[in-house]
Structures are given as C-alpha cells and as structure tokens.
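Note sheet for the following structure.
All protein chains of the complex are present and in place, except for one that has been dropped.
Up next, chain A:
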Amino acid sequence: MTTVEDTRMATDIHTPTPATGPTTTRPETRNWTPYLLSLPALALFATLLVVPLVMTALLSLNSFGFYTGIENVWRLDNYLEIVRDDYFHEVFLRTFRIAFLVTLLSAVIGAPEAYILRRMRAPWRGICLLIVLGPLLISVVSRTLGWALLFGSTGLINQGLMGVGLIATPIEFMYTETGVVIALTHVLVPFMVLSVWASLQRLDPQVENAALSLGAKPFTVLRRVVLPQVVPGILSGSIIVFALAASAFATPAIIGGRRLKVAATLAYDEFLNTLNWPLGAAVAVLLLAANIVIIVGCNRLVERRYKQVFE
C-alpha cells in the first residue's frame, strides 16, 4: 500500500530527473505536444465515430412512408411503435433471454475451466490456453458454420445421439433458440475464461495450501477461499458476454434464420429489406443505450462492491 506521504516523497525524488530530458527543459506553461500528437486520431474519431452516431440518433426521429421515403420530421414515433407493438416486445424479450442464457452457460462452464487451466503444469497450460483463446481470432462466420454443420437433422450431433439410442427423432437445433444459445456460448465463452483467468492471477496459491493444511476439505477450499476471489472475475466476464450476446448478429442470423429474429437481425432487416431506415435506427439507438447502461452501470456496481479485490 502506498500512502499519500510515500507518493509525495516519490515525486520529490523524481522531479529533478526529467530536467535532463529534452521535452521538459523548456518551461512547461502550456504544452501542446500531446494534443498535436493525438490530433490525427482525434480528427478521425470526431468525423468517423461521433458524427455518424449523432446522425443515426437524428435519423431515428425521422419518419418513413412507403411512397414518400424518409421524411425530415422530428418525432418519437419510431420509439413509440417499438414500445407499443407486441412483435417488437417479442424480439427484444427473445434477445435478452438468449443473452441471459448464454451468459449463465458461459459462467457455468467457463469459470471451472479457467480454474482447471490455472492448476495445469507448464507446457500443457500454455497449449490449452491457446486452444481456448485461439477461437477468438477465427471468423465468427466460420465458427457458426461449424455449428450449422453439426446441428442439421443429418448432422453429427443427431446421428450420434440416435446411434447411441438416446433419441428416436432428430432434435431441432437449426432455427431454434437452443441452437442459437449453444452456438453463441461457443463464440463467447473464451471471454469468460479470460476474465476469470485474470482474477485468478491475483489469487496466491499459498492461501489454498494454508486452508488445506488447516484441515479444510478440497471442496470447502473451493467454496470458501477460491470462489469469493473469482466472483468479480465472473461478474465482469458476464458483463462482456451479455453485452456481446445481446448485440450479436452473424450467429443468430445463420442459426436462427429469417424467422427467429433478435434485435440485431431486426435492425438489419429494417435497413436492408424493408428499407425503413428510421425504425432500424431507433432499434440501433435502443441497443446502444442498453449496451452502455449494462457495461457502465454493472462495472460501477462490481467495482464498488469488490473494491478491495481490484486494488
């Protein structure tokens, strides 16, 4: 722990050192260097991130007619339509149900896997970590295609299950929520492993040994020593997984097909098929708002609750 005195002493010691540096020999009343250095990136982001997002928010207030196209009026009609229409309720509810199940499954299988990985020995640990994290870099389309191949009524899963005699008729995975949940869990579980892995790095293995030597059973050690330490990791992993699952597009589009709509595929349809851009923009704005609320809000909550663990 560094106290206020320590930090002040540290700065006192360090103050003379930068004087030898070229940048600080000049009197630093106002230094424009950092602004100039970040100017290209700032200009790029101002024009290419801020402007398009503001334009989308404005577009969501416009109205749309089949014969008139996009009309420049400023109303909340699109949002009211989403709030009132049962069809949109169903889509948003499904989106959050899928995201919740994916998060739950990821936590249930990802957290133990991270713990097992940490207990592995040197060469194996690295290899297994690579296998677990490597898929993050492989295209989502390729990974989802794999599930489409496994899921089909003549796919390996159904053939295997019927071969063993567990089921008589093929289970429907394609175009169902079950299928989407399984494939999305596969796509997102590495984020959970990463997050729990990071929190496990802060856990001193000697604490576990201490508990064992004091006579605790392995299960008690897991429950009373390890679990409290990794809960923040599981929670921050859950935030990432939930946010990504709720806005996922390619996987629900391929496995869910055109009928099983989620928020992202709904926005896509409004934009590229129905051509009702204002309504699609409203769906996008709602998705973005939900995302920011979840990420920022939950992060605050987790950090406040587990302050001592993050320090």
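Keep this in mind: a residue touches a chain if its C-beta (ideal position, glycine included) is under 8 Å from a C-beta of that chain, and two chains touch if they have at least 3 such contacts; residues count from 1.
The rule is simple: contacts and distances are computed from a predicted model.
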Which of the following is the UniProt-recorded protein name of the chain this complex doesn't show: "Biotin synthase auxiliary protein", "Response regulator transcription factor", "Xanthine dehydrogenase family protein subunit M" or "ABC transporter permease"? "ABC transporter permease"
Contact residue for the chain not shown (choose from A:49, A:73, A:93 or A:167): A:49
Sole contact to the chain not displayed, among A:198, A:216, A:231 or A:298: A:198
On chain A, the omitted chain is touched by residues 20-23, 31, 33-35, 37-38, 40-42, 44-45, 48-49, 51-53, 55-56, 59, 109, 112-113, 116-117, 119-120, 126, 128-150, 152, 156, 183, 186, 189-191, 194-195, 197-198, 205, 208-209, 212, 218, 237, 240, 243, 247, 249-250, 253-254, 264, 267-268, 271-272, 277, 280-281, 284-285, 287-288, 291-292, 295
